[in-house]
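Shown here is a partial selection of chains from the complex, left in place.
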Amino acid sequence: MKEYLDISDINNLHEIIDEAISLKKAPYSFEELGKHKTIGLLFFNSSLRTRLSTQKAAQQLGMHCIVINFGADAWGLEFEDGTVMNGSTTEHIKEAAAVISQYCDIIAIRAFPTLTDKEKDLSEHVLNNFKKYGSVPIVNMESATAHPLQALADAITITELKKTAKPKVVLSWAPHPKALPHAVANSFTKMMQRMDVDFVITHPEGYELNPEVTKDTPIVYDQEEAFKDADFIYVKNWSNYKEYGKVVNNDPSWTISNKQMAVTNNAKFMHCLPVRRNVIVADEVIDSDASVVIEQANNRTYSAQVVLKRILEHLK
Amino acid sequence: MKEYLDISDINNLHEIIDEAISLKKAPYSFEELGKHKTIGLLFFNSSLRTRLSTQKAAQQLGMHCIVINFGADAWGLEFEDGTVMNGSTTEHIKEAAAVISQYCDIIAIRAFPTLTDKEKDLSEHVLNNFKKYGSVPIVNMESATAHPLQALADAITITELKKTAKPKVVLSWAPHPKALPHAVANSFTKMMQRMDVDFVITHPEGYELNPEVTKDTPIVYDQEEAFKDADFIYVKNWSNYKEYGKVVNNDPSWTISNKQMAVTNNAKFMHCLPVRRNVIVADEVIDSDASVVIEQANNRTYSAQVVLKRILEHLK
């Protein structure tokens, strides 16, 4: 693997999931692989799981980690070409990416979308500029449109927990007071399209994700109908895609409660976290045995570790 | 030792002090013990000594450290049960504690009190929620009501420096412009109650600490009388406990100067730091040979190290 920008960077999905599950059993078995290698973790946004699990994964591979919180620690970055930089930005991505590439063997980046400039977000502005001007492998720790480390952790979790060869998986929108990105929903959708599952998306009408992502995945506007006989319920809010970045619906009837879960096949409840309790999901569901959100978060370590392992092997 | 929330988690005080003094002489002698173990240091508040000394201690035991500054780096945490989380908090402690427990073998937490909600502070709201919902040992890096790593460092310092079998130790209040927590004073008091010392507390009337902490420790409202023949003067401001979190006295005559020290038995001056010079203590005292504040701070490393060592041994 030469980089991990999107799940399309995974060639053989089965193999990488199996390898992640092996690493989970023996996390230090490749501790020599990352010796004398440095990963730079660049955060433009808040992070808990990603921050910790990626450091953990890197350390288990014997790597050094350097964490940078842009904004707080370093300089305001300019991404536009040809700008006269007499405003608030102090350093151009051209220099920043090239310079960081010299100190780090791998660069991992978290950079959320603007949710105001659709074109810029869809172009993966920040991530692609780091790729363009950097010279080392880039790992996506959640970008404007994708969260592939999360999707891989989700795939590992479903693989570990599924009880039938082809489980039914439902991605459900749920309400949220703030405008949230599409990244998690996009990457989960792409991942499910590649797995041997019966995959359905449910959300209020008008909340369609990018059709280039959903393609021919069935969309069911009736949540209850979608949930019927489901084995896994994956819940996530996203802001409107057409009225880009707007919150046009806050319907609490979409909040996941026992009522919704009742029609499933004893489905497991999944969410990438952080989750707003009693807005996205009722306490009664997330506190029940159906919830596997903690196991999911744990798999973030092994999804990061298998990706870093593959990239380190490619660097050799 | 299975956790370190309060000094009551220490069984054999003599033994742990002796072991800390041994570690000070050979800090890398248990470097293999923490191999492949990760400690997460969670800061909800500023920290210098605790931040550095706990990292140092962990590294000397061969552990990996991951530092998280809540607020700046991660998500706003919700601690209340059953809340509809449609406000400013983004993640519930139930998930946060469970998730961090999967990435870290030990979690160390600094979380100061509100000083406005007495009941919440006394319940050790943050610390106990991490304990309740987490699944790994918790180390208290200063909580609402306790600072047991400081108290252990203080006990080490007094043990190292005492010249008589049963020295006289005085805890004295001193003025401060801002409302400060009771944590240091509480833990020092509890620690002195367990040591073979003649222990007295002095403060202006009305500044009594929690009586459940002070118990039958003599309280002397006349600072000069309290200081007579003292071997150790431990100074600390705390805000009012009855009029909870209020600053009701700023009397500069309580500031420690040579005049106060004159009646002691050449007492050592102690303070946990940071200290406001010429408010808590006059330059002439803290700059004199009587001051042992730097040695005290140094012992923070070994108090943390002996605690982490004991917890690591318990994890095996």
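First chain written, first letter: the chains are A and B, and each begins at residue 1.
Here is the rule we go by: a residue touches a chain if its C-beta (ideal position, glycine included) is under 8 Å from a C-beta of that chain, and two chains touch if they have at least 3 such contacts.
The structure presented is a predicted model; accordingly, all values stated were derived computationally and were not measured.
**Q** All chains are the same sequence, and 2 are placed; what is the full number of copies?
**A** 3
Everything that follows uses one rule, which is that only the chains that are shown with their structure count from here on.
**Q** Take the average of all CA coordinates in subunit A, do the same for subunit B, and state the distance between these two points in whole angstrom.
**A** So the centroids are 39 Å from each other.
**Q** So in the complex, which bits of subunit B are touching subunit A?
**A** Residues in contact with subunit A: 36, 38, 40, 64, 66, 68, 72-75, 78, 82-87, 90-92, 94-96, 98-100, 102-104.
**Q** Name, in rising order, each residue of subunit A that touches subunit B in their complex.
**A** For subunit A paired with subunit B, touching residues are 28, 43, 46-49, 51-53, 55-56, 59-60, 69, 72, 177, 273-279, 283, 286-287, 293-294, 297-298, 301.
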